[in-house]
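Note that one protein chain of the assembly has been removed; the remaining protein chains are unaltered in position.
Letters are used for the chains, namely A and B, taken in the order the chains are written, and counting of residues starts over at 1 for each.
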Amino acid sequence: MSVRIALLLLALWPLTAGAQGFANLGTEAEGYALPDPDHVWDFPADHGPHPDFRIEWWYLTASLQGDDGHRYGVQWTLFRLALTPQSPEGWGAEQIWMGHAGLTAEDSHHSAERFARGGIGQAGVTAQPFEAWIDDWRMAGQGTDTGDALDALTLTSRGPDFAYDLDLEATGPLVFHGQNGYSVKSEAGQASNYYSQPFYEVSGTLMLPGGEVAVTGQGWLDREWSSQPLTDSQTGWDWISLQFDDGARLMGYRLRDASGPAYTVGTWIEADGTTQALSPGDLIMTPLTETEVAGRSLPTEWQVDLAGRDLSLRVGAINPQSWQDVGFAYWEGPVTVSGTRQGVGYLEMTGYD
Amino acid sequence: MTRAGLSALLSHWRQRPGQLAALVLGLMLATALWSGVQAINAEARNAYDRAEGVLTQGRFARLARADGGPIPVADYVALRRAGYLVSPVIETDYAGLTLLGLDPLTAPADALPGGIATETTGFADFSAQLYVSPESADQGLPGAQVLPSLPPGTAVADISTVARLTGVFDPTYLLVLPDQPAFLPPIETATDLELRLPDDSTDPGEMTAAFHMNLTAFGLLSFGVGLFIAHAAIGLAVEQRRPVIRTLRALGLPLRRLIALLALELLGIAAIAGILGVLLGYVIAAALLPGVAGTLRGLYGAPIGAELGFDPAWALAALAIALIGAGVAGASALWRVAHMPILAPALPRAWAMDHGRILRRQALAAAALFALAALFAAVPGGLVLAFASLAALLLGAALALPPVLSWLLSRARPLARGAFAEWVLADTRQQVSGLSLALMALLLALAANVGVSTMVGSFRETFVQWLDQRLGAELYLRASNPQELDRLTAILGGRTDAILPVASVDRPLLGQPGSILAQADDPTYRERWPLLDAAPDAFDALHAGTGVFVNEQIALREGLSLGDPVPLAPGLTLPVVAIYADYGNPEGQAVMGLGPFRAAFPDVPPLGLAIRADPDAVPGLIEDLRAAGLPDGAISDQANMRRISLMVFERTFRVTDALSALTLGVAGLAILLSFLTLARMRLPQLAPVWAIGQTRTRLAGTELGRSLALAALTFLLALPVGLALAWLLLNRVNTEAFGWRLPMILFPGDWLRLALLAALAAGLAATLPALRLARMAPARLLQVFVHER
Partner (left out) sequence: MLVVEDLAKTYPGATTPVLDGVSLSVAAGETVALTGESGSGKSTLLHLVAGLDTPEHGRIAVGGADLAPLDDAGRAALRRDRIGLVFQQFNLIPSLTVEANLAFQARLAGRTPDLGPLAARLGLSDLMRRYPEELSGGQQQRVAIGRALAAAPGLILADEPTGNLDEATGDAVLDLLMELAETTGAALLMVTHSERLAARLSRRVHLSRGRLT
């Protein structure tokens, strides 16, 4: 989804775009591949990198319950950015990798950031066996022979004051957003290839300054690649991934636009993995409560309505101060869902200055 | 009204261009000396910042291979994948430059040279660039871009660029980021690489602080002396324009406007003088900088270029200093004008009225300052305290001068024979207050001169003696490996008196950066090593491996005395059996016997040779060694080393000498101006004596003699102050700043030279007014009676 593209570009902006500017970078897709609406999915190869595309990521969030009775959330993200469509070996840094990790507790939020160049083994992704890593942060297949390579994963990360070590077990199939995974982003036609694994059961250990906590919960993995960013006037976004107690899932986002109304789209996912792409405007996201975070005001509680499904939800942050304090800072943290359906999920918000 | 008033005030200068020149000169010199010193300091500070910016000063801990070899990329990646935050650096020589390859993706944010993180446009651009220092801009490196924050002789690029340019792929060392992730075992346990902790003490900013403080102190002193001049010139101008000022007021120029005009005039003059001063300061700084740069390189290894940049901020600050200085110098004159009664006749100020009380106050303040100076000197507590003691001493001495002179003159009164002599003494005593500023300036300049020349002289004598002791062998060689060493030994075979192996290893000593030296058992060392303190049979203990020598620096810093244990290697701790002088070395050093050293450091082969030979045979030996392919840099002969060492030494103190001479010159000027001011105002005192029956020639001669006497008295008082200053410099400042103490050696010959100089300055300054007096038309003297109603 395009919000993540913009996030990546903005995060790397001080290092990459510079004099050319953000908008310019988007128009210069020459030499890179463009997403194909007729893409034939090929797994496990598509779990691996697509270096001929400009940007790509492996983005995992998990909403967790600790054995201490408290709620937690975990984020693990690996971004790939191509400086050129080549990927030589050695120091020649044509592929840049960036990791973001977050750990949210009810009363604290921890974040970390890593950079690496491709070609020397400090960071990368292999499809078979599946492994995505930067430094000692690692998301790897557990090597089961049956099913999809992403069905069983281990996940580790470590920051200045936290670490985690989790096992993930998928209970449903991969799902594809938009038209068979071809996700159109704007009227101008920007698009990406976008699929998810939203059915993870998670268990493992969090290490915090106060000690270790055993956790269980629900995870969601996004895979996306593209070569085009957002349009100039899109100022930020609000993205949710919700996992309902009855097994259904909802992914939705609202792209705020300086030159007009917000653009809201998403995917409804049944418990068996069948999907329905939402038409623009079906999903209505309304801010309820604003919170002062890092010197700005952010909506940390939302009313979410979905026409035609009689869905009226109240989505609230577990910790309203879930501020990812990295190079390009943003809000990302676990939420609880109440209303016509119950559940958990993740919320991401950018562009609030 | 403003223009008319200003034209009347300014027309004064047209008639007295000399006075204007003196005022401008005084302010200009004050600004120039002060700002020149500031410029040098700023340039040096800039150089340190640049050096620090490129990691050469070891602000970060590093991992390196014990043998100094490159670190395989795989080892680096393995550390990263174990979770440790380390960043690779390739350091290599390229086109005569030290080329650093950095990885901005993993490097600590403040490890990149200033300018790259903020000025340039990001990683994509950085990875395509080669950055060089301005000094290397014209070396024609392809794609080189100038980065002013880089120190001379360095270039920086992305690690991929460096790898591409040089073919070196493996990092030379890894920077260890100060903050490592949570829950990891210590990095030392995760690698075979050697962890080198950041070296705080090699920070040149710290090491050179003393030197710069020294310069700043001189700059301030010169500034003060320059202000004395400006003060005198402004006072003179106001004094001479008294009648004009009264006429202006009588004709209807309001007082406030008048003061404003005088202030405006002063401001204009100060601005002009300030600009000239900034230019002159730049010239002085540019002239002195090569010496300073040499000093800093020689003493501390601090990299600093010899070319001075021009910084507008510095120029503006200097200009502001000029204006503030003019304000300070002119404040009292303006205050006098403001309180001058409009109708008061042009009576010269009544000298010495109420002067007793001022003198008593000065004496009390001086006594308090002296006590403070003694207290600061007695308490061991760092460089700042040492300098505070120095400042209190100088200020106290300046303040003590008028009361002491006055007291001496009053004590001398009974010695006077005859009315004329009595009058001369009484009159001289009165004059002290008018001359006190100039005499204080002279005292400070003389004391600084005595102090500095004593320090430099003591240092020089000690240093030369030490060089003779330390450079015992006629020739020193350094091989790059043991095989070469054997080859060299073979070449020399039989043509020398002795070949003494030399080994050394860089190792922290008692937690401080330092080195351990291995010394062969030979009379060369036994007879000449510059021991300051030694146990009996110290050399026997050294070679038996039961004792170690340490240099004075580490002994002073760590409070070591004979018998104290010093850990040298894991499992090896030896007692100190001797302490030796090691001038010019900022670091700690220990000496072990060659045998015990080899046992303790089997991996460190002796690669140096000290060769005893007939001095006449040395040139031949050198030729043969060169013919055998030994590079010039690996051969040092004693004579050459001695010459270079002395050259570095002389350069070290050239700046100090120059500033001290300039200060003396400025003080001389201050005296001249003071005498000129006084001469005019003294006519009413002299006219009656002349009228009663003294010739003008005799009066003029007396004036001259009196000036010389005052200068001589000032010199006599400056002498003990200067010696106290030298003592402080040698025993407090040097100890704190450099880590060595020096014996104080007196140079009475220098004093004589200085006394003559002082007499010359005062004599020249007094001659002009005296000549004028001797040739003065009697009518001028008579006018005194006409005008003084």
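Following the convention adopted for this analysis, a contact is a pair of C-beta atoms (placed from the backbone, for glycine too) under 8 Å apart; a residue touches a chain by one contact, two chains touch by 3 or more.
The structure displayed is predicted, hence computed values, not measured ones.
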{"item": "Touching partners, among the displayed chains, of the absent chain", "value": "B"}
{"item": "Listed residues B:R81, B:R196 or B:R249, member touching the removed chain", "value": "B:R249"}
{"item": "For chain B, the residues touching the chain missing from this view", "value": "1, 3-5, 7-8, 11-12, 14-15, 243-244, 246-257, 342-343"}
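As a convention for this text, only the chains that are shown with their structure count from here on.
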{"item": "Whole-Å gap between the CA centroids of chain A and chain B", "value": "60"}
{"item": "Sites on chain B touched by chain A in the complex", "value": "73-74, 76-77, 80-83, 103-106, 120-125, 127, 158-160, 163-164, 169, 179-184"}
{"item": "In the complex with chain B, residue positions of chain A that touch it", "value": "13-19, 83, 90-93, 96, 112, 115-117, 120-122, 133, 135-136, 158-163, 207, 209"}
